[in-house]
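Every protein chain of the complex appears in place save one, which is left out.
To keep things simple, chains are lettered A, B and C as they appear, and every chain counts its residues starting from 1.
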Amino acid sequence: MNIIGLYNYWIVVVLMLIGFYIVIAHENLIKKLVGLTIFQTSVFFLYISMGKVAGATAPILDENYQIYSNPLPHVLILTAIVVGIATTALGLALVVRIYEAYGSIEENDIQVQDTHDRLECQLEAYGRQKPPTLFDQETN
Amino acid sequence: MDILLDILSWILLISGSFFTFTGAVGLFRFPDFFSRTHAASVTDTLGAGLILIGLMLQAGWGLVLAKLLLILVFSLLASTTACHAMAKAALKSGLKPLTYSDQENSAEETTSKH
Amino acid sequence: MTAHFPILQVIIPLFAAPLCLFLRIPRLVGVFAIFVSAAAFLISYGLLQEVITHGTISYKLGGWPAPWGIEYRIDTLNSFLLLLVSGVSTVVLLASLSSISRELPQNRHTYFYTAYLLCLTGLLGILATADAFNVFVFLEISSLSSYTIIAIGTDRRALAASYQYLIMGTIGATFILIGVGLMYMMTGTLNMYDLAERLPAVYKSKTVLSAFGFFIVGVCLKLALFPLHLWLPNAYAYAPSITTAFLAATSTKVAVYVLIRYIFSVFGIEFVDMSLPLGDIFLILGLVGIFVASISATFQLNIKRLFAYSSVAQIGYIILGLAIETQLGITATLLHLFNHALMKAALFLAIGAVFYRIGSAQLNHYAGLGKKMPLTMAAIVAGGLSLIGVPLTVGFVSKWYLVVALLDKGWWPVAVLVLLSSLIAVIYVWRVVEWVYFTPPRIITEEVKEAPLSQLIPIWMLVLANIYFGVDTRLTVGVSKLAAQSLFGVNL
Partner (left out) sequence: MLLSFLALTAIAITRMGDLFAVVMLSGIYSLLSASLFLDLDAVDVAFTEASVGAGISTLLFLATLKLVPRYEKKSRYKPALALGVVIVTGALLIYGTLDMPHFGDADAPVHQHVAPRYLNDSINEVGLPNVVTSVLASYRGYDTLGEVVVVFAAGIGVMSLLMVSQRTKARALTKVPADMQHQIILRIVAKMMLPLILIFALYVQFHGDYGPGGGFQAGVIFAAGIILYTMLFGLSLTQSVIKPVFVEMLTAFGVLLYSGVGIVCMILGGNYLDYDVLSHDPVHGQHLGILLIELGVGITVAAVMITLFFKFTWRTVKHKYNQ
């Protein structure tokens, strides 16, 4: 019984994890955003599942029905979906600009270019006045 | 009368499902893009269309019937146009249909439709 | 009208932001934004007075009673922070008029101010609300607009930084969403105070525990607690100066507020003690964060990055105060929240003023600026001293309270470590001083003049506030104590 009652949630958890994995493991900026969408959509399932009542119908009042599912999670998720698309849109705009500026949408390439920039600044700073005693160890 | 309608609608539903199924099989089994598009469009038109008509027979007179009718009209319009656009885009981007010389004779009839 | 203060506070910037798009004349929009922010500041001052004299204010949005509708609830803690956020925002905006015209193309100004006001709306909304889901919505308002004001500049690295922040921030927000969902699942309510009443019945449940876990991790991502801070240094370093000053002073502070609010008012300290060694986790992460970030700061060449790392370190101090879990500790945390906002705003504004003149934030370009821009540089030094915690500055007050709280708890090794870490702060502030005062000026900087008055005034307002609140601690300490008391009072 325990297994059946929770089965639905477990699948949702698996979906969330797949999305989450895409976000953190992949280098491609667009793919990260797709992963983010999957991650968020899966969280929506968590909410909607908890609002479901067995044998109920959609929460639109009608004389023919007595039991309705819980409307509150639906409202929250409506909000969350719209927030999700807003984030995606902004993220995509950033990706477009990043590609124009760096010529790549792979996280690695971008980091390499950034580090390169920073090292050049350091050379300029210490090149003439002081030897470079301390290097920036930071790699992120 | 009711039973007649019921039987008719079930026939339609089942044949619709059959076409949907063949469409899906075709999508996987056909050799090139254009023949696959053909299979997919069968799903959209014949499959979905028959199922919708079957459902309409089940629905009886009312708002639901009208809605199903609208869905039918729109899906016919939209999916055929989309298929057309897709095939055209593929052709434009340089994808050539398979011909006799590439493949055995079975490919010919599917490709010539487009 | 006073009855509507809690909502007006948030609604004024919210309503003003879209109006900006209609005004369209950049300068006008800037002035308009200043007035809007000042109005929010005045209202929050009124609110603080009201709360101190009459106690907690509750406001029912839409006229619906609390668990059904959304409630705004203002008490000492959040009115104090509302005052801080709107105040800092106003001062920063004063400096923005000239600074923005230097750093942004003309046609982006309107968008900048719109996004800025939206960000302010979001932050104020998070502070004022008593509804768990509403926090998520306003968090997203402030986050989305802060991604915008970070990326809006001309530095390409800001784009990548903003993207990184977007990913991390959205993961954080989604974790918060999961946390809220699980809490809702167990209690059936979203109102914080209703949650606080209903949660004890299900304290033992594993679901509540994981809800708590998700919520905390989500918020910690937002407040850039070590090791979840990776987005912060880049975002602060490459954003326009005004953005940096504003966000550094406010956005992480608001996240800390959410953390405090949930730990103390919603879950309750007993639950936290019972379920997780959160105090120890925070203690360790706070300490490691302080040291790692401070040491990283000493290696930075970009002065904005330097102080961004120092921000991460300061978050460590703030979390340390939380880890103590005593009234004194919370007082120290709140004090440091307030004080750190003052000093970072002053510092980043001063850096912005330098950028206005020399167009760079590289430390080596600061060579010899001590003579050219004496007032601005004096402000940077004052801010730096405050960061170290020299007496007569605000930094001293909060570190003093932190150390006292640590000793009171009996954690004297930690107190020693805190004092030691101040030494690292001395190192990185000294590096700045060395470049500014003890290096011969470069040829390019020959022509540099003092920063314009429109920037000096806000900078020195903040610096004087730094010194004033370092000497006269009645207001800040009083309010922090009151807030800490009320936090512990709720759970008794």
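The definition used in the following text is that a contact is a pair of C-beta atoms (placed from the backbone, for glycine too) under 8 Å apart; a residue touches a chain by one contact, two chains touch by 3 or more.
None of the values given here were measured: they were computed from a predicted structure.
Undergrad: In the full assembly, spell out which visible chains the left-out chain is touching.
TA: Visible chains that the missing one touches: A, B, C.
Undergrad: With the missing chain put back, one of C:14, C:100 or C:350 would touch it. Which one?
TA: C:14
Undergrad: Can you list where subunit B touches the absent chain?
TA: Touching the missing chain: residues 74, 77-78, 81, 84-85, 88.
Undergrad: Provide the residue numbers of subunit A that touch the chain removed from this figure.
TA: 1, 4-22, 24-28, 30-31, 33-35, 37-38, 41, 44-45, 48-62, 67-79, 81-90, 92-97, 99, 105-106, 108
Undergrad: On subunit C, what residues meet the omitted chain?
TA: 4, 7, 11, 14-15, 17-22, 59-64, 67-70, 107-108, 111-112, 114-115, 118, 121, 125, 131, 133-134, 137-138, 140-141, 144-145, 147-148, 151-152, 178, 182, 184-190, 198, 205-211, 213-214
Following the convention adopted for this analysis, only the chains that are shown with their structure count from here on.
Undergrad: Mapping chain-to-chain touches, which pattern fits: line, ring, star, complete or other?
TA: Shape = other; not a path, cycle, star or full graph.
Undergrad: Measuring from the mean C-alpha position of subunit A to the mean C-alpha position of subunit C, what distance in angstrom results?
TA: Centres of subunit A and subunit C (C-alpha means) sit 24 Å apart.
Undergrad: Counting in whole Å, what is the centre-to-centre distance of subunit A and subunit B, each centre being its mean C-alpha position?
TA: 36
Undergrad: Give the list of subunit C residues in touch with subunit A in this complex.
TA: By the definition above, subunit C touches subunit A via 133, 136-137, 140, 144, 147-148, 151, 156-157, 159-160, 162-163, 166-167, 170-171, 174, 177-178, 181, 184-185, 190, 230, 233-234, 296, 298-302, 362-364, 439.
Undergrad: Give the list of subunit A residues in touch with subunit C in this complex.
TA: Counting only subunit A, the residues touching subunit C are 16, 20, 23-24, 29, 32, 36, 39-40, 43, 46-47, 50, 72-73, 76, 79-80, 83, 86-87, 90-91, 94-95, 97-98, 101-102, 110, 114, 117-118, 121-122, 124-126, 129, 134-138, 140.
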